[in-house]
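Before I ask anything, let me first share the structure, which is written out below as structure tokens.
Note that one protein chain is taken out, while the other chains of the complex remain in position.
In order of appearance the chains are A, B and C, and numbering begins at 1 in each one.
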Amino acid sequence: MQITPFQSIVTQYKTVFFDAFGVLKNHKGLIPGVSDTFKFLKENGIDYFIITNDASRGPKELANSYTQQGLTEITQSKIISSGMLAREYLKLKVKQGTVAYLGTAQSAHYIETLGTKTISIADLDLTKADEVNALVFLDDEGFDWYHDINKAVNLLRTKNIPAIVCNTDKSYPVSKHEVAIAIGGIAEMVEKIVGKKFIRFGKPDAQMFIFAYEHSVGKGGVADKGQILMVGDTLDTDILGGNKFGLDTVLVLSGNTIPTQAQMKITASGIIPDYICDSIAID
Amino acid sequence: MQITPFQSIVTQYKTVFFDAFGVLKNHKGLIPGVSDTFKFLKENGIDYFIITNDASRGPKELANSYTQQGLTEITQSKIISSGMLAREYLKLKVKQGTVAYLGTAQSAHYIETLGTKTISIADLDLTKADEVNALVFLDDEGFDWYHDINKAVNLLRTKNIPAIVCNTDKSYPVSKHEVAIAIGGIAEMVEKIVGKKFIRFGKPDAQMFIFAYEHSVGKGGVADKGQILMVGDTLDTDILGGNKFGLDTVLVLSGNTIPTQAQMKITASGIIPDYICDSIAID
Amino acid sequence: MQITPFQSIVTQYKTVFFDAFGVLKNHKGLIPGVSDTFKFLKENGIDYFIITNDASRGPKELANSYTQQGLTEITQSKIISSGMLAREYLKLKVKQGTVAYLGTAQSAHYIETLGTKTISIADLDLTKADEVNALVFLDDEGFDWYHDINKAVNLLRTKNIPAIVCNTDKSYPVSKHEVAIAIGGIAEMVEKIVGKKFIRFGKPDAQMFIFAYEHSVGKGGVADKGQILMVGDTLDTDILGGNKFGLDTVLVLSGNTIPTQAQMKITASGIIPDYICDSIAID
Partner (left out) sequence: MQITPFQSIVTQYKTVFFDAFGVLKNHKGLIPGVSDTFKFLKENGIDYFIITNDASRGPKELANSYTQQGLTEITQSKIISSGMLAREYLKLKVKQGTVAYLGTAQSAHYIETLGTKTISIADLDLTKADEVNALVFLDDEGFDWYHDINKAVNLLRTKNIPAIVCNTDKSYPVSKHEVAIAIGGIAEMVEKIVGKKFIRFGKPDAQMFIFAYEHSVGKGGVADKGQILMVGDTLDTDILGGNKFGLDTVLVLSGNTIPTQAQMKITASGIIPDYICDSIAID
């Protein structure tokens, strides 16, 4: 397994797509060296976007979380989240009625600006759900799991409405040794119980990469996919999705995929990054 | 689709295995005619056992629930539940340490009589989990879903211990139109997240039928499988499991499988009962 | 279930994406009325594209098959097949070495024009496979199933190379009552056996719709997704994919989804078309 310095790779590209968790930050804060990397990118005229399956907060709040840690280069317009795709879907396909959601008030940002009425699953009375036209899985907090996940199951059994999942992840790290179940894991359980097909947004799905690509090209970014690099810490979301979309891919070993297991995981999964770097830090 | 009267079928057999929910009772209580059927069985010297995936209560409490409704023929010794298999497994394979469980105090009956220490997941302190040697999924109540399901995930990530599931069902009916997520559904979500193989007990698994069969034969019941009839309302647990074990099978239309969909479900699944009856009522 | 005449729907859109099998043709040839529909589209200035998971032939051969049946409106440039996405992937990600494939010489069209060497799995000598850098599943014919599917398994076990699947379908109709296993079904079996993640192209994947969308917009087609209609006969490819991409969708009852089962399948799957039509014929 050959480890390549990130600097020698990134200078061959005009645009970089970064995963967030495990690449830019972890449970302790920013990953060491990340601020210098973003200064380096700026100095070298390399554009960048953050592509994240995190729909728990809107792009503005996500950007603030970097700014607060001193990484001022990541502004709202640089962030592409799976919540933005869900928003796009609802705008095109659910034009009236009420949209129910599982998540915090903060996560509901994505759907509240659409004009349709929204209601938290926590506030929903199943016997008065006639107007509900879609159910959106946004975040694992903001509702009572026992009562409200059961309510989601019965809502979908009673009414034939689309169910939209804004995060394909099943869990996310909350400390060095602990994870929490993500809304993607809960949605999968509900999907199996009701036996219906949910609509999922997030990596590795192509739609996530296209949304970022079009966003980038729309802002004057390079259109040649051969000049775009995808950087991630997870083989089956970041690298699989990047490869399939035709981008060159870098696996970093600063998150989900630890150095001692990287080669084994690549061989076992058949998901092959073009490069492997310790992290995105630049010497 | 030919409907046969239950009476004309059951008299051809010496022992009958009944599923409980949808066959003997539903959310409103006993299914009409069930009491007469059990009198008929007694008069005709036909033996019977109840085979249930319900591990929320012990056999004694399960039997009481029938007695209270006037069905005195179903005593404790007539009930075979998936919890009894989990108990057997723990007795043979987990001889020391502490067994943690998800469920009510009532469901813990199955594991508390074993001699090993037990602890509810609600009372478990993850930082002091050194002595925990197994995790058992018993019932969907008795713990806080948000905190305690996440605790179960992290316990299984930290410690390589067996996880045992006492109910293969993903949901169960609580009223005419509503269901609740069963512990089997929760266990499947946790299994996917931690990526490990859980040990499951319950129909359609053969072990459930063998346990009942040996129990029956041990009490003097008939050993010839050709003289045992399995009666259930669900194709992919009762009928699939009964068929695979070599028993003749009856699908009743008084529960999960409703008359208008029975033929379609049989054709779609390829799970073929030997007979179809409206219910086990006898004219 | 409300059936709407196709004519009253299609006139509300500027571009239509059609699935091929079950919508335009079936095992007997063109579906009645289809020629008139394409004349109607032309007269009314409505643009159209055919989006198909069929990678057994190139767009030119696919177009010829319509022309031979008298449907001259469907030219090569109107056809988007999943093979074109695989071609794009290989062009961007597999720049050297040899590409091995399962399929006929005809299906190899997609990969032969790339400049890299290609070899049919039937001609591959596993002991001399050092130069093989990718394996592509194109078509279910053109090789010996016993020897060559086993060869594919061993190639992927020995060499860590990407496996690309150009057809997500598991089977396809060959007569009124018979189907044949499609290359997508074979690829799924191989994927399970080798335990690796394959790269799949075809509906319902978003990439298929985006490819068609960009192709259409590139030729001057409408960019507003709200003015594009997707028409298909299969809920879990055509309608699910179209919905997720934000298009309005029509389910036609002239193929996979037969009139007596349509409502049941929509309710069971939760995949909801915006409209249902008997076929695309115009009165």
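Here is the rule we go by: a residue touches a chain if its C-beta (ideal position, glycine included) is under 8 Å from a C-beta of that chain, and two chains touch if they have at least 3 such contacts.
Every value quoted in this text rests on a predicted model; they were computed, and no experiment measured them.
A.B. asks: Can you say which of C:L30, C:L114 or C:M189 touches the chain missing from this structure?
C.D. replies: Missing-chain contact among the listed residues: C:M189.
A.B. asks: Please identify which residue in B:E88, B:E112, B:E141 or B:D278 touches the non-displayed chain.
C.D. replies: In the complete complex, the chain left out is touched by residue B:E88.
A.B. asks: So which of C:L92, C:A122 or C:I149 would be touching the chain we can't see?
C.D. replies: Final answer for the missing-chain contact: C:I149.
A.B. asks: Can you list, in ascending order, the subunit C residues touching the missing chain?
C.D. replies: Contact residues on subunit C toward the absent chain are 126, 144-146, 149-150, 153-154, 157-158, 170-171, 177-181, 185-186, 188-189, 192-193.
A.B. asks: What residue numbers in subunit B mark contact with the hidden partner chain?
C.D. replies: 88-89, 92-93, 156, 160-163, 194-199, 205-207, 210, 225-226, 236, 240, 243-247, 266-272
Keep this in mind: only the chains that are shown with their structure count from here on.
A.B. asks: Would you identify the chain whose C-alpha centroid lies closest to the centroid of all protein C-alpha atoms displayed?
C.D. replies: Of all chains shown, the one whose C-alpha centroid lies nearest the global centroid is A.
A.B. asks: Can you compute the centre-to-centre distance for subunit A and subunit C, using the mean CA position of each chain? Integer Å is fine.
C.D. replies: 28
A.B. asks: Where the CA atoms of subunit B average out and where those of subunit C average out, how many Å apart are those spots?
C.D. replies: 44
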